[in-house]
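Note that one protein chain is taken out, while the other chains of the complex remain in position.
Each chain carries a letter (A, B and C) given by its place in the written order, and its residues are counted from 1.
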Amino acid sequence: MPAKLRFSANINTFNACADRYVLSGYGKRLTTEELIQAATRVEGLTGVEVVGFWHVNDDNVERVYRQIRDAGLEVTCVTPDIWASAKWGWGSFASNDPEIRRQAIHEVKKSMEWAKQMHCEIVDLWFGQDGYDYPFQADFLAAWDRIIEGTIECAEYLPDVKLAIEYKPKEPRTHCFIGTVGKTLLLLQKVNKPNVGAMIDVGHALMAYENAAESAALLHYFGNKLFYMHFNDNWRLWDDDMTVGSVHTIEMLELLYWLDRLNYQGWYALDIFPYREDGVRAAGESIRWIQGLHGLLDKIGRERIAEIIAKGDAMEASAVIREALLG
Amino acid sequence: MPAKLRFSANINTFNACADRYVLSGYGKRLTTEELIQAATRVEGLTGVEVVGFWHVNDDNVERVYRQIRDAGLEVTCVTPDIWASAKWGWGSFASNDPEIRRQAIHEVKKSMEWAKQMHCEIVDLWFGQDGYDYPFQADFLAAWDRIIEGTIECAEYLPDVKLAIEYKPKEPRTHCFIGTVGKTLLLLQKVNKPNVGAMIDVGHALMAYENAAESAALLHYFGNKLFYMHFNDNWRLWDDDMTVGSVHTIEMLELLYWLDRLNYQGWYALDIFPYREDGVRAAGESIRWIQGLHGLLDKIGRERIAEIIAKGDAMEASAVIREALLG
Amino acid sequence: MPAKLRFSANINTFNACADRYVLSGYGKRLTTEELIQAATRVEGLTGVEVVGFWHVNDDNVERVYRQIRDAGLEVTCVTPDIWASAKWGWGSFASNDPEIRRQAIHEVKKSMEWAKQMHCEIVDLWFGQDGYDYPFQADFLAAWDRIIEGTIECAEYLPDVKLAIEYKPKEPRTHCFIGTVGKTLLLLQKVNKPNVGAMIDVGHALMAYENAAESAALLHYFGNKLFYMHFNDNWRLWDDDMTVGSVHTIEMLELLYWLDRLNYQGWYALDIFPYREDGVRAAGESIRWIQGLHGLLDKIGRERIAEIIAKGDAMEASAVIREALLG
Partner (left out) sequence: MPAKLRFSANINTFNACADRYVLSGYGKRLTTEELIQAATRVEGLTGVEVVGFWHVNDDNVERVYRQIRDAGLEVTCVTPDIWASAKWGWGSFASNDPEIRRQAIHEVKKSMEWAKQMHCEIVDLWFGQDGYDYPFQADFLAAWDRIIEGTIECAEYLPDVKLAIEYKPKEPRTHCFIGTVGKTLLLLQKVNKPNVGAMIDVGHALMAYENAAESAALLHYFGNKLFYMHFNDNWRLWDDDMTVGSVHTIEMLELLYWLDRLNYQGWYALDIFPYREDGVRAAGESIRWIQGLHGLLDKIGRERIAEIIAKGDAMEASAVIREALLG
């Protein structure tokens, strides 16, 4: 169990969030510098994520990194953009077009370089566009071949940068190839590189009817592969990217318990879309919910929880949580 | 807001629960007398529900009622069985067979009589088998005609007994005609009788992607038609009939807040299926969760909540709930 | 049953579709004139929908209408934009801000005027932003008051233009007030105007676990209120806005059967988002699927279907559909 939880958030949390109806966004568009400044206003936040080419590139990486450090923050994750422009629409690593695949791999390598330059350990590999929308549209076997091959190539490029596969069952495609914790681990086993692991985005797990605690346990069980965590919440059927604690109180508590039990030492990063909310408040709320729930585990006592789990006594679990929450 | 919440549970809560795999049930089968005794062991429980023909009939109704009273309990609801034997499999009120419809209406009238004899105000009208499983299987128009007609006939039979329509989107049929709060209100408007209203089963509302608080508000808005409440919890996609508080903490809190605000004065009844749990513990846990969450509303202050709702400030709502729960 | 189905599509079908990741869209942005030209390339399409302020305004309405007529098309629906810019983010008709409510009502009235000028019968009233995202964020009672009041005001403004309420359970809000066919009919009854009815968007119905055929029957049953139809398909859990016929073959067939049986005489309009597909092909496919399935009803014989439904014999239904589809 970490002495103290470390919190991060993508700096885009503080930018205008858009959806397919309000394409110009619900809030105000900020510059990268303004986003970094916004991050400093979130109590408890000590890390930030950036997106490759959106926030950093070969020309500005040193400057942006200095701004982040000067703001008292660390870079915890770089996410290559292989999903946010039309050219990726039919896939990135799994595209039928070898030129697109080459470009996608190149983007990831660039993000790995920038991560390294910014002393950041993690690159987020989200294959959001690699999937299909309609029946009879995908060659599943070719897709897996290509994703495995591309991931190996990236992993070998910079072995001291970690790639964390971020799975999600759907959106923007109606079906994404790397959609569940199980498929993620299958990919990891084929890739078989020490610097390739996974992250859990809590909302993606909820969408997949996964219990994120169980998914974390599986990633641990199959080779200690939980590299990173994305926190948020939703109504279970879609990636609503809400603030932590807004819907799923008990499952979040179970997740936090298991992260400690599995000795997860990584960042507690937020991946929220505060469409209509102020990003600084939304991030602050999320952190305070995690801290509060984490403190509840201390109050209950992890030994006691371990005993209840060993017995599988759901009613005792209910009572203990209830008493801790409601007295 | 009621001075004190009154809790009830179907006495079958304390019986062996079965599912389609373990038809003989996970626990022990008890007699009606034993079930009543079990109910007395649940702290805070002062009412019980019974099922027509399962627990009461013309011959035993006085005796069973006396047992319940002697045990210090009230009868809060009688549920006619128009869904638990093969003959109802193709529908009850909406059956294509007029003889089955006649029998179903007869069952409801009997349950109304027994309710009256036991000084119970509510009869639960759940059209579980009225629906369809496959495409091209239902004449929707005829079904509504029949359900409306049968409900009016029952309502007129004993105007001082209240019929509470219990909606549910599916199970045992893959589609039930009276499946949502909206459809329920449409039925109520056509029936147009003061003694016909609705109950919300929280789990059924969750399955329908309803917010039970919103559904309660709608039943209030359209003619003060919320007659009764069934409490339980689930994982949102199926009627898991779990104990209150096990999954949805915040939505339950919002529901309890609105029940007060809407001046709901009825029973807080449990409708749980503790398949593998002890029924007495499961009911007790559910009651204590409701009490605890209800107490939290006092702690936060209903004025404060009303202000937050009026502003629609989700982050302030989050903060206030978090502080109340986690300090 | 109409002699011949009449097909329409929003001209935006032919424009670049965007989602929250690819905000600039997957395809090419076209002018209104180009969109109209694209519509003429869809075989079988004789109508188009336009969006108020996007495609028509006080200055250009006569010109755009002439372009549409010159292209051999009718205008079948005008949709006021009360959901696509940040100012609507916290609601339109149900906004807490009376000025926003006033502006929203104004937009609808303008669209009604333009509809009248273009000899279009239908204005689509979609309250996409009227709802909430988080718990404790909504005053349900006030919201219904406002939606009812605003709708009445619009209805009275131009009684010879029809308002068709388009319900949807979620998106862009996680919960929309007017989310199901039942709630829509409740609204219609309160509004109680002959020129206010509803449309079914097939995908919205699927998301709500509605059978669109049943929803059409209900709108018919409660006052002949089915004014318009939006066709598309999805994977049942989200508004994927796919082409007709791509996933749900049999349910679509059941819907087409019931539209005839209910004597629906309105337009068969497409509301698809062909993100990565060519809009002209996507619209054409959708029309040909509807035509093909509609032809299947002729082949099977509507009498025969009516007999099967009256019996409720699911296996006979299965056999008859199978033989018609597969020989």
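The rule is short, and it goes like this: a residue touches a chain if its C-beta (ideal position, glycine included) is under 8 Å from a C-beta of that chain, and two chains touch if they have at least 3 such contacts.
Note that the structure is predicted; figures quoted are calculated from it, not measured.
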Visible chains in contact with the missing one: A, B, C
Residue, one of B:Gly27, B:Gly44 or B:Gly295, that touches the chain absent here: B:Gly27
Missing-partner contacts on chain A, residue numbers: 90, 96, 132-141, 144, 169-170, 175, 179-186, 189, 208-209, 211, 213-214, 217-218, 220-222, 250-251, 253-254, 257-258, 305, 308-314, 317-318, 321
Residues of chain B (touch criterion as defined above) contacting the omitted chain: 17-27, 83-86, 88-90, 128, 133-135, 170-172, 174-175, 234-235, 237-238, 240, 242-243, 246-247, 273, 275-276
Hidden partner chain, residues of chain C it touches: 209, 235-237, 243, 245-251, 276-278, 281-282, 285, 288-289, 292-293, 295-296, 314-315, 318-319, 321-322, 325-327
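By our rule, only the chains that are shown with their structure count from here on.
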Interface residue identity across copies chain A, chain C - same or different by half: same
Mean-CA-position distance for chain B and chain A (Å): 40
Inter-centroid spacing, chain C versus chain A (mean Cα positions, whole Å): 36
Of all residues in chain B, the ones touching two or more other chains: 209, 250-251, 314, 318, 321
